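Apart from one protein chain that is not included, each protein chain of the complex appears where it belongs.
Going in written order, the chains are labelled A, B and C, and every chain counts its residues from 1.
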Amino acid sequence: MTKSDPVRLISVVLTLLAVAVIGLLLAWAVFTLPEQAVGLSSMVSDRMPESGVNAEVTAILLNFRSYDTLLELVVLLVALLGAWYLGKMHLSPEDTKPGLVLEGLVRFLVPVMILVTGYILWLGSHAAGGAFQAGALLAGAGVLMLVVSREKLPLRDSIQLRILLVAGPAVFTLVAGALVLVDKPMLQYPRQYAGSLILLIEAASTLTIGITLTLLFAGGRPHRGD
Amino acid sequence: MTPFDWLFDGLLGITMLWLGLRAVSGTVLLSNILSFIGLGMLMALAWVRLSAPDVALAEAALGSGVTGALLLAAFNRLQSDKHSQGKHHDKE
Amino acid sequence: MSQMAALVLMPLFGAFIAFVLPRYARITGITVAFIQLGLALSLATTIYAGETLRLSAAGWDPPLGIGLYADGLTALFLCLTSVVGLGTSLHAIGYFKFDRNDSNHNTSAHGWWPLWLALWAALNALFLTEDAFNLYVTLELIGLAAVALVALEAHAVAAATRYLLVGLLGSMFYLLGVGLLYALHGTVDMKALSAGMQPEPAAWMAMALMTAGLLLKTALFPLHFWLPPAHANAPAPVSAILSALVVKAAFYALLRLWLGPFEPLAADLAGQLIGILGAAAIIWGSVQAFMAPRLKLVVAYSTVAQIGYLFLWFPLAGSSIAGSIAWYGVVWLALSHGLAKAGLFLAAGNILHASGHDRVTDLAGVGQHLPITLFAVGIACASIMGLPPSGGFVGKWLLLNAAFVSGQWWWAVVMLLGGIMAAAYSFRVLLHAFRNKESQLPQHRPHPVMEWSALALAVCAVLLGILSAQPLALLEVGASVGELALTEAPK
Partner (left out) sequence: MNQPIWYALIATALFCIGLAGLVINRHLLRRILAINVMSTGVFLMFVALAGRTGALPDPVPLAMVLTGLVVSVSATALALVLIVRIQHLHGCVEFPEDDA
């Protein structure tokens, strides 16, 4: 579409002008922000002992604002479902076969990556890390396996796979529902179980995120297994 | 903030803008995608500079890594589909 | 209180079951739909007694945690969602079943239930949230689920993609605004934001960005271009959900923001501008609806026009008395349009299903073969035109009143014009449909539940006008605009 007609040129120029105006206004807004910033830092650090974990971002994601995280896991699931019902994944046949070296490398790398996934997941309660980074790493392992050994990947459409795909949000929802049933506001963890519940939810979410991202990379729904 | 810090932040920011521009302009699709992946990497670096290492890790893994992998996979699929269809002229 | 949590958690869980065990998807969906109706009604009864409800998700009070809030407005939108949701779910039993041999429809039959239940959870979550960032997550969830539902129809993939890109653009604008608000006030809780908002550049910018993003998602003219292809090409139950609920959800978010955090900032000029766009939407949408060749496209453009009415609240909101009348008016219009349009889209789906096409000029014979469906079309059109005693009439009557009270009579002219044009495009469809034709029986006879669910929703739109006293009283609970000055809603 390399139409060089004047109409298109004018519309491009107008777009650029409008965007520039938006940019200038935004910059003006940024410059006039008050010097003394307000935030929730102190409130978060005050409540850390009650959160069940030691890392602030993890505490916010899985305790203070856990409801956001629940919905976000559903967003990921819905994106997968969108791809899933659009059609079966097709791996293009023309891809070159990987060399022996790469295959050997992947055989070594994938278990290491899975170990590191577990480590990052566990690290999340203390320092930088958590379910999403760990899930991304797991997906990395899955993608490597997919690229190298496309036939052997145990991704077949089965009830087990589907359970894994909903495990993260489903465990989250079950915890929330159970808490509602015992008359707590949804997702208010009992203090002494907070740490374990968070770890449980994170572990399930890591699995779900990893497999979901691998499937999205592969283009959707795997073929049916027997 | 030392002058070196300023220089670093200044260069980092301007490089990010340049990569952002390259990601959405030009005629070579693959270089758009690679620029975007580079932008994600530098973004992670910028967040380390802003003392937010944990989100920097996530950006490197998700924003740059996973998104990049998805983009490249889709790019491959588009290319091979185009070759297999053959008859359609390329509008690029 | 626990209803609020259950309204979100139950459809979510239903979605998981429907995905993992597709064999039980339909029974799960229908069960959830009935329970949702019960939950929404019970929440409405609690609020009708006069108290607004607050719940801290995760047990942490805002600003640290996320606050959920329900007042009369929330309850009415939840009820709308559950009534439309139940009707559409019942319709879907028939719609997603026909043609077991067609593999495409089999896929979409499986995809419908999990995606729709997830969308339902997201809609309820949006209506309940009081947190500007959580609102962003629910908007994205609604957007992605809606796009995936549109894409269930194979030839609608391009429309779905356009819908997705537009939705993402709107979300980005919205999210940037949220970032500015947090930088200003250190919170995203709407109640706290309302208390602390001051006129300053960053606040105006946040308001402009968030409003623009939501206008895009509400498809206000001239940002409506993505709506007709998506709504007209999606499977019929999906079209019904999109027009009746999804567009309303973005409008609901706008209402909440403009009555909450942005209230101190709302400038007269911005309100007038939005009103002009609304008026343009009414005219443009009606003209396009009149000229559209296909029935579902007529209905989709009619949505563009009817959305225009909702934005006439913004110029009228400035004066206190007219503003409150107009507020009740647009909420009424949104509710009755939701019911009527859902019925209309379901009926259009039945016609498409039965005759294999929905060309307006070839509708002859529909009256003979699908009398119930045609009756549903007629009743729904009456509410959309604003004929008494329908809900659409009550809404338009209140809005007209507000226009005259505030002295801005020109909006009344637009409204009357829009009503006449709505009559024109409705009668164009009805006249064609009522013509008799020496013809064979339709190819596929729609399942009775498909016909009756369309009729039931259309009848609900009329009932909303006849039985408006209690719902109006419910709407007053927690309303920040004050009581409705003229309680004599026409019978």
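Just so it is clear, contacts are C-beta pairs under 8 Å (C-beta built on N, C-alpha and C of every residue); 3 or more make two chains touch, one makes a residue touch a chain.
All values reported here derive from a predicted model rather than from experimental measurement.
S.K.: Using the whole complex, pick out the displayed chains that touch the missing one.
M.R.: Touched by the chain not displayed, across the whole complex: A, B, C.
S.K.: From the list C:Leu68, C:Leu144 or C:Ala292, which touches the chain that is not on show?
M.R.: Counting the whole complex, the residue in contact with the absent chain is C:Leu144.
S.K.: In the whole complex, not just what's shown, which of C:Ala158, C:Met291 or C:Ile420 touches the removed chain?
M.R.: Candidates C:Ala158, C:Met291 or C:Ile420; residue touching the omitted chain: C:Ala158.
S.K.: Mind listing the subunit A residues that contact the chain we can't see here?
M.R.: Residues of subunit A in contact with the hidden chain: 1, 12, 15-16, 19-20, 22-23, 26-27, 30-31, 33, 37-41, 44, 56-57, 60-61, 65, 68-69, 72, 75-76, 78-80, 82-83, 86-87, 130, 132, 209, 213, 216, 219-220.
S.K.: Which positions on subunit B touch the chain that was left off?
M.R.: Residue positions of subunit B that touch the missing chain: 1, 5, 9-10, 13, 16-17, 20-21, 23-25, 29, 32-33, 36, 39-40, 43, 46-47, 49-52, 54-55, 58-59, 62-63, 66-67, 70-71, 73-75, 77-78, 81-82, 85, 87-88, 91-92.
S.K.: Name every residue on subunit C in touch with the hidden partner chain.
M.R.: Against the missing chain, subunit C presents residues 133, 136-137, 140, 143-144, 147-148, 151, 154-155, 157-158, 160-162, 164-165, 168-169, 172, 175-176, 178-180, 182-183, 186, 229.
Following the convention adopted for this analysis, only the chains that are shown with their structure count from here on.
S.K.: Just how far, in Å, is the C-alpha centre of subunit C from the one of subunit A?
M.R.: Once rounded, the distance between the two centres reads 30 Å.
S.K.: With chain centres defined as C-alpha means, what is the inter-centre distance between subunit B and subunit C in Å?
M.R.: One centre to the other, that is 37 Å.
S.K.: Compute the distance, rounded to whole Å, between the mean C-alpha positions of subunit A and subunit B.
M.R.: Centre separation, subunit A to subunit B: 18 Å.
S.K.: Multi-chain contacts only, two chains or more: what residues does subunit A have there?
M.R.: Touching at least two other chains: none.
S.K.: Residues of subunit B touching 2+ other chains?
M.R.: Expected reply: no residues.
S.K.: Okay, in this complex, where on subunit A does subunit C touch?
M.R.: Against subunit C, subunit A makes touches at 25-26, 28-30, 32-34, 37-40, 43-44, 47, 63-68, 71-72, 74-75, 77-79, 81-82, 84-87, 159, 162-163, 165-166, 169-170, 173-174, 176-177, 180, 183-189.
S.K.: Using the touch definition from the top, list the residues of subunit B that touch subunit A in their complex.
M.R.: Listed in rising order, the residues are 53-55, 57-58, 61-62, 65-66, 69-70, 73, 76-77, 80-81, 83, 91.
S.K.: Could you pull out which subunit A residues touch subunit B in their complex?
M.R.: Touching subunit B from subunit A are residues 1, 55, 57, 92, 94-95, 127-130, 132-133, 136-137, 139-140, 143, 213, 216-219.
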